[in-house]
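A quick write-up on the structure given underneath.
As you look at this complex, bear in mind that one protein chain is not there, while each of the others sits in place.
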Amino acid sequence: MKKTVGRLYLTLVLIFLYAPIATLMVLSFNSSKSRAHWGGFTFEWYLGLISNEEIMDAFRTTLILAFLSAFIATVLGTAACTGMQFMRRRYRSIIMGITNIPMLNADIVTGVSLMLLFIAARVSMGFTTVLLSHITFNIPYVILSVMPRYRELNKSTYEAALDLGAGPVYAFFKVVLPDLMGAVLSGFLMSFTMSLDDFIITHFTQGPGFDTLSTKIYSEVKKGINPEIYALSTIMFLAVLILLFFVNYRPHLDKENVKK
Amino acid sequence: MKKILYLLLLSLVLSASGCSGAASEDDENTLYIYNWGEYIDPDVLTMFTEETGIDIVYDEYETNEIMYPKIEAGAVNYDLVCPSDYMISKMIENDLLEEINFDNITDKDNIGKEYWEKSEEFDPGNKYSVPYVWGTVGILYNKTMVHEPVDSWGILWDEKYKDEILMQDSVRDAFMVAERYLGYSMNTTDEDELQASKKLLQAQKANVQAYVVDQVRDKMIGNEAALGVIYSGEAIYTQRENPDLEYVIPKEGTNVWIDSWVIPKNAKHKENAEKFINFLLKPRIAYMNFDYITYSTPNIPARALIEDEDIRKSPIAFPNLSDYDLEAYSYLGEDADRHLNDLWREVKSY
Partner (left out) sequence: MKDSRNSLVTAPYLLWSVGFIIIPLIMIIYYAFTGPDGSFTTRNVGDIIYFVNMKALMLSIALSLVSTCMCLLIAYPLALVLTQVVEKNSSLMALIFILPMWMNSLLRTFAWQNILERKGVLNGILVFLGLQPFYIINKPPAIILGMVYDFLPFMVLPIYNSVSEIDKDLINAARDLGAGSFQTLYRVIWPLSLPGVISGITMVFVPSLTTFVISDILGGGKILLIGNIIEQLFTQDSDWNAGAGLSVILMIFIVISMIITAKYDREDG
């Protein structure tokens, strides 16, 4: 009984969460450009997608931006965590306090403050300003992911490596980093996702001729959306879905193989 | 592992510099255009690039009010912008525009004389702007939902059409409707008149389905509303898509506007911008644009190219200006602008 109620509840929430996604997927096959009518089934938007320069450009920019910002944030963030291990507790907590600011602050305030900074510095808005902003809001995700792992880390392996004559840099890459890799990677992935989905901060720091998928969608929502956007999102969503299920099922398969 | 990451990063950096190259290199051969949404035939842009080798970076805005701060802040260097009349005079007043070198605009005579004269109202001496399109603001209604003659702004206050009305989400156009309905000038700065207009708009809010700009078009085509305030240029397009729609200019009078090309002070490719303006003046190009965006063109030879006589002589696209009580917006000054924005926010706040 309890299980049935639980399952029912789960299903209801799932319907709520996936209803808009299903709607978008259905619209991606709607031959009528108007979202109010079903004009028949079509693959037109999927075929047209590749030749739609604007959307593909925005898509490429989004991916490059997400990758670069996540990568740089991961390097800076991991370095920061490493350095903080050698600091006094008081300084460390000051830095962690600063790190929390972009996490807890409203996106609109972060975006506006960066816009004011760039305008005051007379930097012309574009890819660079957006990249700088994305790195800024990504670093905290890396730090918050890597810091706890450092606390669990056994420091004696690092010290042993030093005693055995390894330089600190060599010891870090050979001994410490492999242990951190899981946390570093999840920090990277989190940053990547955040950058991919960000609209508000990009909205305030973007320049001419620059669009990510989010800003493109925002302007299209206002002037009538191009169904090719639905097609692209459907593809992206399915790709992630397949990837996640693959990653999730693989360990189970391995275990089963071992049993046999 | 590290090597793969490094290679991946390297290739991404390279492709990033490749794709944003146009923006960062600041090459002589580019042109930054900032235009209204859906306001040019994309083929025209391609043709221009093919003909001149100049790459175009193209962006769109939704209202004059969104465009202005971007130009004013100067963080963005656009070479060519297409604001409306009153915004042009604001930009001239605030010294944001560069004089156009008319020696490079060899085809300027394609624009009808009356439009150059009209331009003088906001650009005395025709120094800063070249007219692109013009039109009126009116009511678009769906004949299957509205069964009475529509000839007054007043119908937008009729409770019969509760939740069936779309209003323009831009300060001047929204206030214009109320001010004209009350018989005021659309350029009034009289506090009592402004307050009365604001109250009228607030009273209307319960009837309004949504305040939108470009969405009026799609929503009217999709039968999602009965009445919408819209620019005349959209009327022909929407009628093509949905024959039940009809456009009227209300008897209380309305706004007649011109959107013109201007070159901002901080433009880096002024000559390219002038080349582009001249390109747009070619009759065939102007005709292509008219056919695509269906906004009235001031280009006389282009109008002659329109094959469909109903459209060439359409009272919607090319109204006889003396038949209506028309008025253009003028720039009201910094303080009045701010005050109007505050009043508009009062209307929109829930």
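Here the chain labels run A and B in written order, and each chain numbers its own residues starting at 1.
Definition applied: contacts are C-beta pairs under 8 Å (C-beta built on N, C-alpha and C of every residue); 3 or more make two chains touch, one makes a residue touch a chain.
Every value quoted in this text rests on a predicted model; they were computed, and no experiment measured them.
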item: Hidden partner chain, touching residue among A:61, A:195 or A:214; value: A:214
item: Per the touch definition above, residue among B:208, B:227, B:262 or B:306 touching the missing chain; value: B:208
item: Touching the absent chain when the full complex is considered, from A:9, A:43 or A:170; value: A:9
item: Sole residue of A:114, A:130, A:161 or A:184 that reaches the chain not shown, by the stated touch rule; value: A:114
item: Touching residues (missing chain, whole complex) on chain A; value: 2-3, 6-7, 9-10, 13-14, 16-21, 23-24, 27, 35-36, 76-77, 79-80, 82-88, 95, 98-102, 104-110, 112-117, 120, 132-133, 135-136, 139, 143, 168, 193, 197, 199-200, 204, 213-214, 217-218, 221, 225, 229-230, 233, 236-237, 240-241, 244, 248
item: For chain B, the residues touching the chain missing from this view; value: 63, 65-66, 68-69, 72-73, 163, 169, 205, 208-212, 222-224, 338, 341-342, 345-346, 348-350
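As a working rule, only the chains that are shown with their structure count from here on.
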item: Between chain B and chain A, distance of the C-alpha-averaged centres to the nearest whole Å; value: 36
item: Residues of chain B that touch chain A when the two form their complex; value: 5, 8-9, 12-13, 15-16, 19-20, 22-24, 32, 34, 37-38, 57-60, 62, 73-78, 212-215, 217-218, 221-224
item: Complex contact set, residues of chain A against chain B; value: 34-37, 57, 60-61, 64, 67-68, 71, 118-119, 122-128, 207-210, 219, 222-224
